[in-house]
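All remarks here apply to the structure that follows.
For this depiction, one protein chain was excluded, whereas all remaining protein chains were kept in their positions.
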Amino acid sequence: MKFTVSQIAQMIQGKVSGNGDLLISKLAKIDEDASEESICFLGNSKYENYIYTTSAAAVIVAETFEAKKEVLTTLIIVKDPYLAFTTLLEQYEKLLNHHPTGIESPSFIDTTAQYGENIYIGAFSYIGKNVKIGKNVKIYPHVFIGENVTIGDNTTLYAGVKIYYHSIIGNHCTLHAGVVVGGDGFGFAPQTDGTYKNIPQLGNVIIHDYVNIGANTTIDRATIGATVIQKGVKIDNLVQIGHNVEIGEHTVISAQTGISGSCKIGKYCRIGGQVGFAGHLEIADNTQIGAQSGINSSVEKQGATIQGYPAFDYKGFMKSSVVFRQLPELKKKVERLEKQQVAIEELDAIKKLLEQMKAKFE
Amino acid sequence: MKFTVSQIAQMIQGKVSGNGDLLISKLAKIDEDASEESICFLGNSKYENYIYTTSAAAVIVAETFEAKKEVLTTLIIVKDPYLAFTTLLEQYEKLLNHHPTGIESPSFIDTTAQYGENIYIGAFSYIGKNVKIGKNVKIYPHVFIGENVTIGDNTTLYAGVKIYYHSIIGNHCTLHAGVVVGGDGFGFAPQTDGTYKNIPQLGNVIIHDYVNIGANTTIDRATIGATVIQKGVKIDNLVQIGHNVEIGEHTVISAQTGISGSCKIGKYCRIGGQVGFAGHLEIADNTQIGAQSGINSSVEKQGATIQGYPAFDYKGFMKSSVVFRQLPELKKKVERLEKQQVAIEELDAIKKLLEQMKAKFE
Partner (left out) sequence: MKFTVSQIAQMIQGKVSGNGDLLISKLAKIDEDASEESICFLGNSKYENYIYTTSAAAVIVAETFEAKKEVLTTLIIVKDPYLAFTTLLEQYEKLLNHHPTGIESPSFIDTTAQYGENIYIGAFSYIGKNVKIGKNVKIYPHVFIGENVTIGDNTTLYAGVKIYYHSIIGNHCTLHAGVVVGGDGFGFAPQTDGTYKNIPQLGNVIIHDYVNIGANTTIDRATIGATVIQKGVKIDNLVQIGHNVEIGEHTVISAQTGISGSCKIGKYCRIGGQVGFAGHLEIADNTQIGAQSGINSSVEKQGATIQGYPAFDYKGFMKSSVVFRQLPELKKKVERLEKQQVAIEELDAIKKLLEQMKAKFE
């Protein structure tokens, strides 16, 4: 589907500078080899050079943009180019409309299961006893939904998502392929002979509205009570969330991070990739945690930025890391200094001699 | 299903103090907002305050518990509250009896496959040629079992488990959703032109009895011979176990840990989350390894506790980590000390002068 530059300018409330009749069929990045029917945006002055050489038909720029050389491409001038481009992405996604609808065969839907209107249930999906599914829900092929699970409206479960019994998923959630919700918490009672006995994990998982969960991420159900993911939380791929954890509203967790059992993570936190949390910690709201950090104690003060293994304040970590690289040199310096220690003894000898001389002299 | 406090006390061999006729329908945590028909336990004195405010009908406490304030709830007095509660969890799990039975349709069971009595085979499960499955086995939907696989009695494979050909799984094992057993070991022969040639991985995976494996964990098959998980091993979610690895009996491995090819991990080890092992290492029995450690050499002495990147003794790591935070300050101190180095030369000058004076003086 093609649009003119002018039509696009209208969508994003922008002003055209150049040929508004050019046809656009593709969104592109300014630093890639854009084809002629592309539109891209300049959001970061770092990429400004590309605007003079791009073969894209049009570029979305900020009102504040001042060209340093001749610009050959048509411009659409807006307040916030990044926001405008995101709007275009959203429009384009609607046009793509890649979501299928209807119920494909074969699928397994227990007779006791209920679901709302405008649903998609892909082939080979399994919907167990007493499952309740809202409207506008998309269930891709190979999804497993165990008994007594509840799923809200407008939620999408991509291929191969597995949801254990009794889990509750909210509205407007997206679970990517291979996500596992509600597996056993990792709980074993050590026996006197060194072996372990499984502790039954009888709780569940509750996921609130507007939560996104990345591919192959795993969220364990609680021993008793619930593992809770609050509203608006965004979780990347391959993340592990242990039993009885609670993640506060609008917290973002990057890929491959692991959160041990019974942690309580605050709201609006931003957690980097490959971070690890020991069990039973409380992390205050608005905490920012650098990638690969090891968190072994609670964070009480809101708004802290921490990093390291174990983590402490971010700036301190960066400074200590600089000195870490110089450690062999620092050690040598200390050893050189130690060799001077003998001088102290000499100093004592001198003092003694001087006392003697002074006594004689006076 | 509801029980009276007295009935529960009988199950766990406890003594009732208070109203034994109260009805219990739910297990709860003492620090959560328990409903009236709940029972919880006090296992850790840290949580004692909650016993005076909980709205649970009953709390299981130790014989040694002495109330500091008035307790309004009914008590069940036992020797070990945690153990008693675990017993209740087990009883409760049996009552829940969430495991389905029978063979659902459609499923794919090769005509050469064999299986024992009292089996569950969920819809869309695939059972390949010459597969042998024991009795009381639960195979959830979307499980893939490749040819010549053997599975023991009383084992549970949750939704979407994939087991490659020739793998052997023992009795009483639990494999959680998305586990992959028997994928190719990561072996490539570097060629002279910088490319790599796949080395065929012809071995298999052998998993012994009473092993638990967490969701989306991957265990590679051996190049030749077998990757072996010994009896009673407990593995958490998203763990990677390379080809030809052997994990000793009753070792526990936390989430997101990775074990490179040909490692031999001892018995009764406890390995934290996100730990990484280089290839071909031997780790002695009873080794404890802190989270996120990087293990780049074998551990010969049994019973060591190690941590760090690279790992060394745990206490040393914690002490060094404290100094790591102080490194910028330590560096400044050394620089200040170095400025004093000039004093040594002055000392030499003084000594010379003193010798001269002494010579003249005497």
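When the chains are written out, they are named A and B in that same order, and each has its own residue count from 1.
Note that in this section contacts are C-beta pairs under 8 Å (C-beta built on N, C-alpha and C of every residue); 3 or more make two chains touch, one makes a residue touch a chain.
Keep in mind the model is a prediction, meaning the values are calculated, not measured.
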- line: Sole touch to the unshown chain from B:35, B:55 or B:326: residue B:326
Query: Of A:81, A:170, A:200 or A:232, which residue touches the hidden chain?
result: A:232
Query: Among the options B:3, B:85 or B:144, which residue touches the chain absent from this view?
result: B:144
- prompt: Of the residues listed, A:136, A:167 or A:292, which one is in contact with the missing chain?
  reply: A:292
Message: Please output the residues of chain B touching the missing chain, sorted low to high.
response: 106, 108, 124, 126, 142, 144, 146-147, 160, 162, 164-165, 178, 180, 183-184, 186, 188-189, 194-200, 202, 216, 218, 220, 223-225, 238, 240, 242, 256, 258, 260, 274, 276, 278, 292, 294, 296, 308-310, 312, 316, 319-320, 322-324, 326-327, 330, 333-334, 337, 340, 343, 346-347, 350, 353-354, 357, 360-361
Touch residues of chain A, complete complex, unshown partner: 27-29, 32, 82-83, 86, 89-90, 92-93, 96, 98, 104, 106, 122-124, 140-142, 158-160, 174, 176-178, 210, 212, 214-216, 232, 234, 236-238, 250, 252, 254-256, 268, 273-274, 291-292, 309, 321, 324-328, 330-331, 334, 337-338, 341, 343-344, 347, 350-351, 354, 357-358, 361
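Note that in this section only the chains that are shown with their structure count from here on.
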Statement: Distance in whole angstrom between the CA centres of chain A and chain B is 24
